[in-house]
Structure formats: structure tokens, C-alpha cells
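Complex shown without one protein chain; remaining protein chains in place.
Which chain is which? They are A and B, in the order written, and residues in each are numbered from 1.
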Amino acid sequence: MGVVIQMRVNGKTQQHEVEPRLLLVHYLRDVLGLTGTHIGCETSICGACTVLLGGKAVKSCTLLAVQADGADVVTIEGLAALGGNGGLHPVQEGFWEKHGLQCGYCTPGMILAAVELLQTNPKPKEEEIRRAIAGNLCRCTGYQHIVDAVQYAARKMAAAKR
Amino acid sequence: MATATRYMGRPLKRKEDPRLIQGLSHYVDDLRLPDMHYVVFVRSPHAHARIRSMDTSRAQTAPGVLAVLTGQDLGNAVGVIPCAAQLPEMKLALRPPLATERVLFVGEPVALVVAVDRYAARDAAELVEVEYEPLTPIVDPEKALARGAPVLHPQYSDNVAYRWELEGGDVGAAFQKADKVVRQKMVNQRLIPVALEPRAVVANYKPGENKLTVWSTTQIPHLLRTQIAAALGVPEYIVHVIAPEVGGGFGSKLNVYAEEVLVAHLAMRLGKPVKWTESRRENFQATIHGRDQIATMELAVKRDGTLLGLRCHILADLGAYYQLLTPLIPTLTGLMICGCYKIPAVRVEITGAFTNKMATDAYRGAGRPEATYFIERAIDMVAAELKKDPAEIRRKNFPKPKEFPYATPTGLIYDSANYPKSLDMALKKSGYRRLRAQQAKLRRQGRYLGIGLSTYVEICAMGPSSAMPAGGWESATVRIEPTGKVNILTGASPHGQGQETSFAQIAADLLGLEPDDIHVVHGDTAIVPYGIGTFGSRATAVGGTAVYTALVKIRDKLATIAGHILQEDPQRLVFRDKKIFLKSNPAKSVAFAEAVGAAYIAKALPAGMEPGLEATHFFEPSNFTFPFGAHVAVVEVDPETGEVHLQRYVAVDDCGNVINPLLVDGQVHGGIVQALGQAFLEEAVYDENGQLITGELTDYAIPRAWDVPRLETARTVTPSPVNPLGVKGVGEAGTIGATPALVNAVVDALAPFGVRHLDMPTKRERIWQLIRKFKPTGSRPATKRVGDGRGRRGRRKR
Partner (left out) sequence: MIPAAFEYHAPKSLEEALRLLSRHGNEAKILAGGHSLLPLMKLRLAAPRCVIDIGRIQALRYIREENGRIAIGALTTHTEVLESPLLRAKCPLLPQTAWEIGDVQVRNRGTVGWSLAHADPAADYPAAVLALDAELVAASVHGTRTLRAMEFFVDMLTAALLPGEILTEVRVPILPPRTGTAYRKLHQPASGYALVGAAACLTLGPGGIVERVAVGLTGVGPKAYRAVAVEKALAGKKASEKLLTGAARHAVPEHVEPLSDLQASAEYRTAMAVVFVRRALESALARAQGKPR
């Protein structure tokens, strides 16, 4: 038995009939083809599946697509549009500048977790950054360049506001 | 022709990143083909059991199901899982891709379901009925070798997979001469690699063209292609393997897995594109594990700290079957057991044991972290025994810089090094003396600081073919397009290491171009000449050298063409700023693109020259390379809870010349944190029934951002004489050097409690027990409470 759901994903309204058990991450990846959101652990530990739901970072592997009915979802593919300058979002830029990624698999989720952090705390200390991304595992970088990337983005966003 | 280093050595940001930070790249599970079907495996819940019967009839008729297959159904259509390693008198342990008679580890596949989507396949898999007759599981490797233990492979009389020995120097005499012998049994525990991307395979067969395309999360696309062809009994030319974006490997994707050959077979058998994606639980149960060695180390020393001899017995728990390199990994431990010390006499004995577990194989460091851990712990015990500073014991036993190349009694030739220099730098950078003073002061206050050292040497650039199971060379092709743009096709298969950037840096310098003029292609067997792959810290030292040598060939040809155009001696030409010009008179020049065009238009080439611009080189290294370094870890142990807080980490590494320091730092950081995982957190635990009880990331902790302080890194540079780039490799140095430094720090912190050794992971409860059970001979050390004991986690106050 299908359920019709409608949501805005990266600014575009989507409507589909889905099985109620369909996970949001599978909806994004398999139905909408937005494969930038990854699946790393399925137990809501690793954060690779992080997307913004109503502006808040959530783990889309532990969420049914039907639970997001009516919501506003941003995935990594739609993030640049939030950056406001037509190019990369400052957090994306930070990850590039500071070598904040290696294999890239955790990166979309990591970037979105950092975006939420900077929305609520524009000048985070290193410890605050490390805590904010504790729900996102990276096996490649040792996190240091990720911290640098978030700090870069914070500076960049602060400068843009001035 | 001098090469300007305008890009080599610079921290260029990566060419691969734009696609990755925008979610535009494609990992295997991102691929979608029309009419694609999905595979789910049915796996054994038992560690050791006989399969009594299987009934797939209910699953066959479930909605959306295309096929349900067991090992019986496969017959001989798919060959056994390959193992490339051969050791003398090694017992074979051939694993069928789907178990038919017996299952030997939890997670071993027994059947598979193919359906229209993953949900339908998962539902139908529940309906496959398998009746098992449980057999006694063999879990503990020591018990597996005991007389009368049940035997895992019934064709043999015991569970010994192989025995391997190595001896150099007069070991008996060394131990007789010794003032002291330091002995310790140490466990290097079983680990789960946890590449963040689970494994996945997509296969598609086009019967008209007779083409089988396989996309796989692999570090070795060409070797996989060969093995798929062999397992399916088809000519290699019909198989095309692509490793698209690969989300980390750490050795876990340096393999040929049952799922890879089975999915390839299904595509041909069913005539549909098929996909399989591993769940994290499957990844834990049925992707290779790492380490799992129990060593008994003995060091013979003189009173002044001079090392005389080493004896080491290693019991390696190999699991139930071999994967690609399983038996070989412990032998690397044997070869590197002397570390960076002059030890004149060495004897190593290795016993490989079969147990009802997943196979161990190459996991980041593969044999070297074990060796380094064993020797570095033992050195610390020597220092403790002789009441000497661990830094001084190390320094005393280093071969001197002028002794290189240095031959070890295990038969290796260390290429180049300056061990005292990196140790001095690490001690200075960490403020080692001040740390010791601070430690003494804090101990009086009932606070336990630990300072751990590790000086390591590792073996990289795997390796000369003579020492490798299936070729140790690497290939590269440089193809310059008529427009002057450059393609580099490399046989290496990077999956996060950044060679699209670093190889472009090499090419830009050699050809006088910009990195944006260069495009690096990898991981596609239809495009790239046969190659070996990315593992063993080989991509830059072996793959990069192949690229370099192919570039030199093409540059020589271009110089000849340009010399012909300019009527000058090609030897006197320089490549820079997209021009080829006379060194003594830069005005006399020809545009790079013009010289390239001449090669293709081919109207005015020097007599006898072939048209076109393409060069290939298969580089065979003459030796391994041996990077080294010195690490200092500073921890504080909370004596009330046993929690360990890493306060500082100083790493001085020497990986030879550096192409891109940003990438090297990234490798070092990642390696250190992975080492922290082994030292403090990670352990794959099978219970007495052979159930993997650390079966998900909810039970198996890998380091998070808040577990780590800011790492302090530095480098010394000792170029390798083994390759023209002078590079050594850095992919595994962190896990090799850092693990012992971290554990040494914890043991050092616990010294006042009489602790001399502690196995990994240094869990809180174990430390708490050691402190609690300590019976002092004198007065008990103070365990004054450290404030409210809030360490790293606690300090994150709101």
C-alpha cells in the first residue's frame, strides 16, 4: 500500500507514491537520484547520510520518507544554492581549501553537519567543532583538516556578513 | 634537461575535490542501470555447522524475485576464492563462493536472492530456509592448536595453516651473552577496517558484444579482472572492471571477494544488470579483518642497553579461509621485527592458525604495525628494566646514518635514514625534558601523565616483483592529445589518496605545464594498461615513478621534435610555461602545443621517428623503501575511571621527498587517528560460540573528532635512492608509528602502579582493574581525584 508524499528537496517540490517503510535516504538516492547522500552504517552512528530537514541536520537512514512528508530537505547537491554567491557554499570551499576530505564518502554528511553548526554558532571554537561533528565518522582524515575547513568557512562567512 | 619544481613540493588543493564536495561523484552504489536487479545474500548465523538442507521454494515465489541460488545451484560455474600467497608447506583452504556442505564462519554466504529492488530481495532472503547442524566452534587460536582440538578443515590433522621461520645471526650466542632477557607476550588484536563506504558490486553483461562490465569497490581493478575471468572461465578480454569513486579501503578492498565473482556471474547468468551493496553488518562479518597476532617477544640485552638478539614467536589467527594475501601478512611482521635497531641476531617463528572467523588480511600497515608494536613495546620494557630513559635506549641502538643502505638480519636492505635526527626533532618539538619534569610533579599530586615514544621504520613501495605474490611493478601511460592536453593513465587505483593531483604536479613540472592541463585516469581496465593497484604505500613510489619515467620518455621525444624545429641540441632545451626553449636563449622557443601538433601532423618529424605522442612505462622497483620517524604521545589517565585522555601528539615523519605536503599531512593525520583506534578503542570480539559480538558501529568504536587533540606534525626529508623521485610512501606510517607510542604512553602513565604491559585496546575497565589490584611494596601512590575527572569529553562544557 503506497502513501503519497510531497516534499521540497533542494528547492524543488517532489511528489511520489512510496511504500511507508521506504527510508528517506533510499527515497533521496533511489527515487530522486540524489546519490550525494551516502549510507555508511545504517545504525545512525556514522552520519554519512546526514541531510538538512527543516534546516536541521538529521540522519536520513533512520527516518522514513513518509516522516519527511511536507518538509524542506537540503542535500549536498542543493547546498551550493544556500551559499548565496552562486558558487560553492563556504563550507564546501573550506573542505577544498583545507584538504578536508580524502575518499569523500563522509564528506557530504560532514559538510551538512558543519553547515548546521555555523548557522547556530558562527564562531565556533575548535572543541565546539569537534563536538558538533561527533555524529559524523571519517576514517581517512583524522579530522584535523576537517576542523580547519570549518574554521575557514566560519571566517569566510563572517567576512561576508561584514 | 633540468626539471623546475614549480608544483612538486607545493600544497596544491586537490583536483578530485570539486566533484566530491558537491555530491557529484559516483561510487558503485550510486550507479543505476535500466532493469537493474538487486542481490541479497543469505549468510550463516553459525560459526561452524554442517548444512543439513536448504529450501528456497518460498523465496522463489516471493514478489519481485528473479532468482534464488544456492551453492548446489551454482555447481562448478564459479571457481574458488583466490589466494595469491604461497608459503612452503602451507595448507590449502579452498573456499567455495557459496558454502554447500559446511559453514566455517558467521556471515559466510550460503545462498543469494535476486529481485527487482533491494526491499523485495531483503524480504525474500528471510524466506530461504536453511537447516544447520551446529559443530563445535574453534574460536581461540591457542586452543585451536591444542592437542585434541576439533579440526576445522577435516582433510587435515590439525588447525596449523603453516609454519614459517626466519633466522639471521647467532641467536643462541646472543642470548647466552646477555646480561638481561626481557620477555613479554603481547596481543595485537583483531580489527575491523571500516572503510566508510561498504563494499558494492554492479555487473552488466551484453551478450551481443560479449562484454561483461563489473564496477567494484576495489583497490586492484586489474587483478580483480584477471581473477573474475579465471573464476568464471571466460577470456579476460570480455571482462571490463571499473573502480569508480572508492570510499576508502585501508586494505579491505585489496582483495577478490566471493560477492564480486558471484555478482559478475549473475549478470551473465540472468542477462540483467545486478547490484549488490554490503550492509555494515555484512561488512563487519564478511570483509577482511586485520592484525590478530599474539607474539612472544624476547630481547637479549647488555646492561648498558645494547641489543644483542631477538626471539619472537607469532601466532597468527588467520580465520577460516584465506583471502587474497592472508598467509603473507604475518611474514611481513617477521621481516620488520627488528624495527629501526641494530640487532645482530634474530629468530622469528610464525604459526598460522585456522579458526571459525572471517579471514584476516592486509589492513592499513599489514604486518608492519604489528612488528613495530612488538619491538617498540619491548624496547620500552628494556628501558624500564634497566631504569634508563626510553629515548636513550632507542638512540643507542640506531644504525648510524652513514651505515645506510643497512642490511638487517631478516634479509632486508633499509634504503636510507637518519633516525637520530627524527628522534631529536620529536623530543625537541614535544619538549620531552619538560614533559618528564611535569610528569614527576603531577605524580606527586596524584595525577598520572604518560609519555610514550615510538621510533619506527616501515616498509613501503610494495615492492620488487621478486618479493611480491603477483607482481610488484606499476604501469603508467602518458598520452598527449593533439591539443596539447595530457592524459596520464596509471595502474595505481587511488581511493582517497589524491594521485589525480600529485601525479598532475609531477607531469606539470616535467612538461612545463599547469596541473589543469593534466588529467589523471585510473581504475578502468579498458582504458588503463594492466596495473597492480593501490596498497602497501606504493602509489607514489612505484606508480609515481612509472608516471615519471613515462613522462621522461615523452619529454625526450618532444625535445627531439622541438630540437628538430629549432635546429638545436635537444639536450639544451627547457620545458617551462607551456614552451620549449633554449636554456641559454629563451627567446628561441617553440610552443608546447606546436611541438605536440608536429608529432600528430607528422609532416616534419625527424627521420625515422614514430608519429604520435604516447609513452608507457612498467616500473619495476629495485627495492622497497623504508620511511621512518619518531612519535611522542602524551596522555593522562584518570585513576578513578581508567579513562585515557590524549593530550598531545607529536609526529615527526620522514617519507623521503614530498610531492604535495597537504596530502602527506592528511595521510599522517588519518593514520595516527586510526592507530588511536587500535590503541584505545577497537577490537573485533567473537564470543565463545564464534558470534561476532562487535557486529555494528554501535558496538565497535572508531575514533570520533572529539577523541583527538590537534596533532603536531613535522618532517625530516631523507630522499630514497631507490627511485628517481626520491619518494618513499606515507600511506600507512601513521598506523605503524603511532600505535606503540600511544600504548607506551598509557603504560608509562601507569608505571607507578607497577604496570609493565597492557594489551590493546587499553580499555578503561582494564586500566581501572590494574590500578585497583595494584599491591604496592612501599606506599601506595596517591589517587587524588582529578577535579571532577572531566577530561576531553567532560571539558566540552556548555
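By definition in this document, contacts are C-beta pairs under 8 Å (C-beta built on N, C-alpha and C of every residue); 3 or more make two chains touch, one makes a residue touch a chain.
Quick caveat, the model's predicted, so the values are computed rather than measured.
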Review point. Which residue among A:63, A:88, A:101 or A:118 touches the omitted chain?
Key: A:63
Revision key, fill the gap. Given B:407, B:693 or B:717, the residue that touches the chain left out of view is B:693
**Study point:** Which residue of A:28, A:117 or A:153 touches the chain not shown here
**Key:** A:117
Point to revise | Touch residues of chain B, complete complex, unshown partner | key: 118-119, 122-123, 126, 279-281, 640-641, 643, 681, 685, 693-694, 697-701, 764-765, 768-769, 772, 788-790, 793-794, 798
Point to revise | Residues belonging to chain A that touch the chain removed from view | key: 1, 3, 19-21, 23, 42-45, 47, 50, 53, 56-59, 61-64, 66-67, 69, 113, 116-117, 132, 134-136
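Everything that follows uses one rule, which is that only the chains that are shown with their structure count from here on.
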Study note, to complete from the structure: Chain-centre distance (mean CA atoms) for chain A and chain B, in whole Å, is 29
Check your understanding: Once bound in the complex, which stretches of chain B touch chain A?
Key -> 11, 13-14, 16-18, 20-27, 29-30, 32, 117-119, 194-198, 245-248, 250, 277, 279-281, 495-498, 662-663, 665-666, 668-674, 696-698, 702-706, 708, 710-711, 734, 795-796
Check your understanding: Okay, in this complex, where on chain A does chain B touch?
Key -> 19, 21-22, 26, 29-30, 33-43, 45-46, 48, 75-77, 79-80, 88, 92, 95-97, 99, 101-108, 111, 126-131, 133-134, 136-147
